[in-house]
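Step one of this worksheet: look at the structure below.
In this view, the complex is presented without one of its protein chains, the others remaining in place.
By written order: A and B. Residues from 1 in each chain.
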Amino acid sequence: MKGCIHSRKFFYSKHILWRKKLCGFLFTALLAMAVLGGCADGTGESSGDNPYMGSGEVPLDSGSAQVSGDGTQDGDTSAEESTSEESAAETDQNRQETPDEKYGGSIVVGIQQDIDSLDPHKATAAGTKEILFNIFEGLVKPDENGNLINAVASDYTISEDGLVYTFTLREGVKFHNGNAVTAEDVKYSLERVSGLLDGTPLISTLSVIQAVDIIDEQTVQVTVGSANTELIYSFVAAIIPAGSGEAEGADPVGTGPFSFVSYEPLKGITMAKNPDYWQEGLPYLDSVEFKIMGDGDTSLMELQGGTIDFYAYLTDSQAQALQDSHQVISSPTNMVQALFLNNAVEPLNDVRVRQAICYALDKEAINDFVAGGNGTLISSAMMPTLKEYYVDLNDTYGTTANVEKAKELMADAGYADGFDMEIAIVSSYEFHMQTGEVIVEQLKNIGINATIKGMDNGTWLDEVYNGRQFDATITALTCDMTPGYLMNRFQTDSKKNFINFQSPEYDEIYLKAQAALDPAEKAGYYKELQRILCDEAGSAFIQTPANMTAISRRLAGYKFYPVYVQDMSTVYIVE
Amino acid sequence: MKKENGKKWNKYLYAGIVMTGIAVVLGIVGFFWTPYSTTAMSAAEKFSAPSLRHPFGTDNFGRDIFSRVMRGLGATMLISSLVVFFSGLAGILLGAVTGYFGGILDEVVMRITDALNGFPSILLTLVIISLLGTGRQNVIISMSLVFIPSFVRIVRGEFIRLRDADYIRRARMMEVGKFRILFVHILPNVFSVFWVSVMIGFNNAILAESGMSYLGIGVQPPDASLGNMLSDAQGYLQSAPWCALAPGLTIVWLVLGFSLFSEGIRRRASAAGV
Partner (left out) sequence: MKYLGKKIITLIMTLFLVSAAAFLAFQIIPGDVVASILGTEATPEREEALREELGFNDPPLVRYGKWAAGVLRGDLGVSYRYSKNMNEMMPVAELIGDKLPVTLWLAALSLALIILVSIPLGVLWAKSRSHALDAVLGVITQATMAVPSFFLGILVTWLFGILLKWFAPGGYVGYRENFWGFLSYLLFPAISIALPKIAMTARFLRNSMLTEMGADYVRTAYSKGCSRKRVMYGHVLRNAMMPVITFLGMIVAEIVAGSIVVEQVFGLPGIGRLLISSISTRDFPVVEILILYITFVVIFVYFLVDILYKVVDPRIS
């Protein structure tokens, strides 16, 4: 009874099976890493001044994986400017191949968990959304640098007051069923996700939409209730044919580079090339099969045997084993792993105790033991991939243990002899479980007798996340590319503030950040928020884990995104 | 069947006592002392192959597997003993009452045990654990519940057989109290059969406990148990097979030793009886 389909099982299922955890493993269907959150994709600011983010280190291992280039051919995207330098560098290499050699063929991509829904507006699992990225597109979409590029829309403007969004539709975009995308389709899709259609918003950030008006055949105007500079990232929501959500039947139909072919529960999903795709020349592959592994070690064997060509979220030991036979590439994830502390229970309600815990952790050791040293250590609630917003606070508590200081704080707080503490962890998340084992050992040094309480995801959601009945828990937060979503949860009254963090100062600055219409000002506030969270030791932030991906040597062109996306449109077969 | 011709000690008993004895000694010592800490981690000694320093090697956290096996043995045996104790006790009470008095209560208890019997015990434990949560106490509670029906059946059967025996009829005529009849007159005569099921039960409990820990619903890491060590080790089967072989073979050793022991006892008893 563990497991959990709706979130992503992240790396590290270590055993063949059921591993500990029936959970998971049971259940297998084990799935899920506990990614909390996940909302809109896309990052940076639409004005194009966003710095290059995240995927820079991508092909660590050679020139065989191309970084960018093909994906941004469309000249009118704002992101193009910011990435043009890299593109130029890469294009030479790409040109060595004549174009037609790149076309054709099919590949099999291993994925960890089953699809939770084929309806792009209803899918919540990160593992589902990253695959549906190939089938569906929004008015805008993220690129591999974490910038937004235009997709179904060819252009858009936002009014001064931030309340009116006007989208111009791209000419010639067709659904997989052959019909051209019309303003009607866009209106329908946006009304569906915002709840205007039937009162149930499917994407909560878009529930601020008050009206969707068709100005002319190529123009749609969206009016929102309150200004928010991050809202544009939510327009990555899929555009689907008008009326399709309720009645269309068998096939999910979108505008993406691949069209849906078939889906079998517990087995996988197959997609075929969309010959009418609006980005000239893409995709290269004729078809892609996403095959559900359900288990990390099966995937190792399948990679070695060649039955799958591609697999992300490898464990450290799997990555080692594949080093010689595959391209193994490490890329940063957009997650924040932490030992979350319930600020409302004794003795964790004492800031000194929480700080003592932060001092007691040896994050470098954790990284070495559980992530092979590939993680990025952090002390704030933001991932370094959001460069513009992230502030490095590792000096506050250090990255190795400071037991002296921690003991001092414990004594000050009146807990010189320590106390008992329970750490709730979803058992199927091998990565978090192992982190927990290391932390339990480290906390012994300051007298805290911590024990791990493994549970399945359903129980975790019920007791920990929604019920807030816990001392501490280890999980990871993500926000895709909208930092506001991460910061929002630590407001005193936020429904998502499962750690019961309380700081009037934080609340105040958060409101200021939301009101700010200038991106730089907003980033400044967000940095301040991170500092408060760190100084108050709201929780003990640990690391941004690395995503190790194995790619068959016969493939090239894969682009890593700093958001949850597995974009197959630029992949081609080299041999 | 080849007769063990009345020898007091047979090979089974001898081998069983030696194997079980070693396991019990290691397990008990493991509660108080182990060569290395069972939880201390060492990055330098990750995945050391078996050597003089670490007879069973070390695991992914550089922990000494031999020490963890000792501690795990103790945990497994303690949990199994408690499970057999509690479920055996409940089995005696329920079996005695239902077997002796019969009636509605008997009907109800038997229907429930029937239903439980038709239901894989692993599933039942799973369901109970998801109600109670993971952890040592809950493992003991849920396993005890699952083990009760088999004891009830055995004890009930014996009580039904004995309740009409002459000496019991006589006791009833002499107006001996009901509970005195149950527990003083009948119970001692049930024990010979009951012991056999206790031995089988103990072995099953060892397998069930390690199975549950293997599935992650038993003893929680970083505390060592044979089952959770095995499950952790499975991911390193290729690179560090000793991590899985050590706890796995230890379970086999323990179960084998104990079944040889009970087989030996059985043979001795039947030899003596013939």
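Rule of thumb we're sticking to: contacts are C-beta pairs under 8 Å (C-beta built on N, C-alpha and C of every residue); 3 or more make two chains touch, one makes a residue touch a chain.
Bear in mind that the values here come from a model prediction, so they are computed numbers and not experimental data.
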| item | value |
| --- | --- |
| Candidates A:146, A:201, A:436 or A:545 - the one touching the absent chain | A:201 |
| Positions on chain B where the hidden chain makes contact | 1-2, 111-112, 114-115, 118-123, 126-127, 130-131, 207, 210-211, 214, 230, 234, 237-238, 241, 244-245, 248, 251-252, 255-256, 259-260, 263 |
| Missing-partner contacts on chain A, residue numbers | 1-7, 16-18, 22-30, 34-39, 114-119, 124-125, 195, 199-202, 204, 207, 244-252, 263-267, 293-295, 297-302, 304-305, 307, 428, 456-463, 465-466, 496 |
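We take it that only the chains that are shown with their structure count from here on.
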| item | value |
| --- | --- |
| Gap in Å, rounded to a whole number, between the CA centres of chain B and chain A | 46 |
| Chain B residues touching chain A - in the complex, by the definition given at the top | 39-41, 43, 60-61, 126-127, 129-130, 133-135, 213-217, 220-223, 228, 231-239 |
| Footprint of chain B on chain A - complex, ascending | 1-2, 13-24, 26, 296-297, 315, 317, 320-321, 365, 368-369, 427-428, 430, 433-434, 436-438, 440-441, 444, 451-456, 459 |
